[in-house]
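Below is a structure I'd like to ask you about.
Excluded from the complex is one protein chain; the other protein chains are retained at their positions.
All chains are identified by letter, namely A and B, in their written order; residue positions are counted from 1 within each chain.
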Amino acid sequence: MRHLSRFLLIALCWLWTGFAQAQVAQEILQSNSALVEKASRQTIGPVIDALATSGDPAAAMILGAWSAKGLGLRKTDGRFVLLGPSADGYALRDLNGNDIGTAPTAEIAELKPNAGVRGLIATALVQFNLSDPDPTKRADALASIASDPTEAGLAPLRASIAAEKDAGLLAQKQRLERLLTLRFDPDSAARVMAIQSFGADIGLDLRGALNPLLATRRVVVVGAAPPDANIAQELLPGKTLTIAQAYELLQAANLAPARLTLADQRAALIANLENGAVGGVALAVLNTQAARDRAYTALEVAGKVPLATTEDEVTSALANHRFFDVYLEADPAVTQAASTALAAISQQVGIMQAADLALDGLSLASIYFLAAIGLAITFGVMGVINMAHGEFITIGAYTGFVVQQWVPNYTASILIALPLAFAVTFAIGVAMERLVIRHLYKRPLETLLATFGISIALQQILKNIFGTQARPLTSPAWLDGAWVLNDVVSISYIRIAIFVLALVFLAFFLWLMKRTRLGLEVRAVTQNPTMAASMGINPDRINMLTFGIGSGIAGIAGVAIGLFAKVTSELGTDYIVQSFMTVVVGGVGNIWGALAGATMIGGLQKAIEWLNPSNTLAAQTYMILFIILFIQFRPRGIIALKGRAAGD
Amino acid sequence: MARPKRERLMKLSRRALLASGIAAFAAPRIAFAQAETIKVGVLHSLSGTMAISETTLKDTMLMLIEAQNAKGGVLGKQLEAVVVDPASDWPLFAEKARELLTVSNVDVMFGCWTSVSRKSVLPVIEELNGLLFYPVQYEGEESSKNVFYTGAAPNQQAIPAVDYFLEELGIEKFALLGTDYVYPRTTNNILESYLLSKGIAKEDIFVNYTPFGHSDWSKIVGDVVALGADGKKVGVISTINGDANIGFYKELAAAGVTADKLPVVAFSVGEEELSGLDTSNLVGHLAAWNYFMSADTPENAAFIAQWKAFIKDDARVTNDPMEAHYIGFNMWVNAVTAAGTTDVDAVSAAMIGQKFPNLTGGVAEMLPNHHLTKPVLIGEIRADGQFDIISQTDPVPGDAWTDFLPASAVLAADWKDLKCGMYNTETKTCVQLTSNY
Partner (left out) sequence: MQTSRTNPSLTVFVATLLAFAVLITALSEGYGTGHLSTSFIKTLGKTLCLGLAALAMDLIWGYAGILSLGHMAFFALGGYMIGMWLMYARTREIVEASLSGGGLPATPQELEQGIASQIFGVVGGSDLPFIWGFAHSFPLQMALVVLVPGVLALVFGWLAFRARVTGVYLSILTQAMTLALALYLFQNESGLRGNNGLSGLQNLPGLADVDQATLSVWFFWASAAALGLAYLLISWIVSGKFGSVIRAIRDDEARVRFLGYSVEGYKLFVFALTAVVIALAGALYYPQAGIINPAELAPTASIYLAVWVAIGGRGRLYGAVIGAAVVSLLSSWFTGGRAPSIPLGFGRLDWVDWWQVLLGLTFVLVTLFAPKGLGGLFDALTGLRSPNRRGAALGPDQGALQEREAQK
């Protein structure tokens, strides 16, 4: 029915374009207004085609406006109008672009074509835009062809190449032309050449063009293979095809009877239930499969049910048939070239995937490192178990959010937020050290409990202040997007920024500990507080500052983490156990240890994820198991302190 | 049967009890013996991972109750909200539900978000004959005598969204991404079998589950993009729940995954979730709901104004589950008025056939299977965090048991005539009266 109506419509459109060049876009739209108003990709095609081929000079502009949600229906007279913004509703223009006043929003039904319809419009606009003076329109046209490659696109594309001035667009056009050629060109040699011209290019578009060439279907034949088919491979039941699959194919092709399923058997038995028994087998004992088989066989013998297919029949049926995968593409030269090209590409893709995985691992490692670096100071250097470390990260992220409320420029706000987050968490850290931790240096296990208490209190306070909704923390525009090496290897700029930030902190930490007076004093106090005190160092002050710095760095980490993940009061809790493990695995008291720990944990997690891609939880589970085992062999971590610095 | 005796005893020894050391815990029970208000339990997580979504629903309930009280309450009595915090902890949902029913003696409960929390509450309310209004789109495969499902069943959200993908966008390959729990698992199961029936090959359906609160999305997004390598048009169907969405959309935006190349339709992302991120890079991605804040009706405008006034924040948004509570609450008020009592069985009977206008236009009707009729809306994300409604259907009756899983296709639910939530239409028997949990 649908096809018929579409046919009629197309015929109608053909008539229009045929004898009435003067037929304008307005009439096409008005006469199909029901279709246009509730536009669906399934039915709107003929209307768009009619518009595109109407010859109306405004057609391209109207189609563009429709696609950009700039076309509306005036409810008062049911006419289509072009919409523009105005103070109180819409500024209206008729379809020739003449101003016809304004209208309140209530009077206008704005047309909202869905993405499918917009795609059709874009395809229709290709012919207008491919040589449009505006380069963005040309780019749009190319994108439209690329997203929906058809044979029809090839000719106009080729025609437009000669006149293209823009080097970038020219390259795009040429690539697209080759992609279309390899699929749609009538000449086999041209297609093969197009395929070979790419070499081992790993572009997604190329793979997207090549793979459909190798699509196959399964066929079952009696006797020899069909002579004219482009055969991919023969399937052997029991080897490359399971017996069950093979028999299903036969069944689907109506070459063999269906096998008896357990459900059918059950239904047949119930249907033949007589006097509490089926085929002489009592109902009560039909609770095993063997008994049911006996009963069914008895029914078969009595001729009350159809004979079930036996194993021998299945085997002989399979032996009488051959199974093939046949390429849908008829030309063997093309499929040959395509499969050779794809083999080369998949090798390249494999290498690139490994590189991408390494980047992902590195990125995850830098996030773990950033989350753990504050802990490496408070726990690693001072030996304080700070369970509230996660909340410091959260506070840092919320600081970023608050700053963005006041400073709308994202770049400026991030630059303000980083030091401010440090200041806020530094202050909280110092206060916490003064009030609580100072009293517990001799009882490290109890620090754990006290800071856990602080952690849950802080988390709830944050929740009371900021609510439970996730808050936006938006990165500046120059951190949007990703660094794309090719269609396989890419990494978002935000992750690169985090990586850089992690390196900066590593350098800062090394500088602080190795090159400053404070660092010297910190090292002295951690190694031997009494001796340090007798040298004129105030251990209280040093402890306070060290703890403050560790907390402050957690705050900065919070801003960075908030940029790529959610900002909620539970942001920090996700990282706390991982952070502790990072420090413990790496080796306590050593920044290189934390780095090694983070690299190992991040890399390992990604590697396991790669082995089991659909299950991220498994990766985390096995990673932790690995760490538990790893601690057995290196109880002091990857990089263990030696000698006196090791403490006990 | 022993109840009357107990209640008499309870009154007799009230003084004695107050003297006992545990009075603090038992006292509320006494207080309700002479209660003059109608108690409405609000069972939404105010802390934990689901608080991001559920806190708003608690506020919605408080708003609705306040407005109803301003109108004079129900049956001449004021409504009193009893708010508890099950803290996104599923066992705690069961405990709090039991407390609400037996200690606070609530007449009705509005609550739960995740299906696992509903499954946790189910045995308690079925045992104690409570009444729960569940406002969130869910996986179906259930119809409890004691629950009214005011959110969408799969045929009112998931299936139409997939149809949209197939028919309007011409998607040939599907990535089903979900958070790992009941709703995504069951929904994806239904969708998989639906897609197979639509001729999509099994290899063209990619399924991935992530934990609650997942944040490291780069690899998964990369994998989905790579699905396009065989030249088929790929679409993502996301049943990712809660705050994990934020990291997911940020990663999508960073990877440059635009809606033209790779459309994502989400079933759990609404205005509320989008307010947590910058949507300028997400324009054109989709969500399927039965309500969008951008719906252009006078009822909706009034509701939004009421909400903003109540929450005292002009930036706050409304979303689909809020509408579900709005419809559910008003239907309950009408049912109680019709029944003249808050008795659960009487109200349940009066609920079936209740009609109430949707905020998006049209009328919702409570069906005998305890589901609503709902229009299905598909919206495209706009740069301001709202949705452009690009498709709106006529009201679709909610189907408790999906037609696309062979085991469920034969089941039906009807609490009016059949009095059964799991009725096998082939054998004409009621499979079970209680629900699976």
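Convention: contacts are C-beta pairs under 8 Å (C-beta built on N, C-alpha and C of every residue); 3 or more make two chains touch, one makes a residue touch a chain.
Quantities reported herein were computed from a predicted structural model and do not represent experimental measurements.
Only one residue from B:83, B:311 or B:410 touches the chain missing from this view: B:83.
Checked against the full complex, the one of A:111, A:126, A:232 or A:269 touching the unshown chain is A:269.
Across A:150, A:289 or A:405, the single residue that touches the chain missing here is A:289. If you put the missing chain back, the residues of chain B touching it would be 6-7, 9-10, 13, 17, 20, 22, 24-26, 28-29, 46-47, 82-85, 87, 89-92, 94-96, 98-99, 101-104, 115-116, 119-120, 123-124, 127, 141, 180-182, 185-186, 188-189, 209, 211-212, 407, 427, 429, 431-432, 436-437.
Residue positions on chain A in contact with the hidden chain: 266, 269-270, 273, 283-284, 286-289, 292, 383, 385, 387, 436, 439-440, 442-446, 448-450, 452-461, 463-464, 573, 577, 580-581, 584, 615, 617-618, 620-621, 624-625, 627-629, 631-633, 635, in rising order.
Everything that follows uses one rule, which is that only the chains that are shown with their structure count from here on.
Of all residues in chain A, only 40-42, 69, 112-117, 119, 143, 147, 204, 207-212, 356-357, 360, 363-364, 367, 460, 463, 467-472, 474, 480-482, 484, 487-488, 490-495, 564-568, 570, 574, 606, 609, 613-617 touch chain B in the complex they form.
Residues of chain B that touch chain A in their complex: 46-49, 51-52, 55-56, 164, 167-170, 180, 207-211, 213-216, 218-220, 222-223, 225-226, 228-233, 243-244, 246-247, 250-251, 253-256, 259-261, 263, 272-273, 275-278, 281, 284, 286, 378, 380, 388-391.
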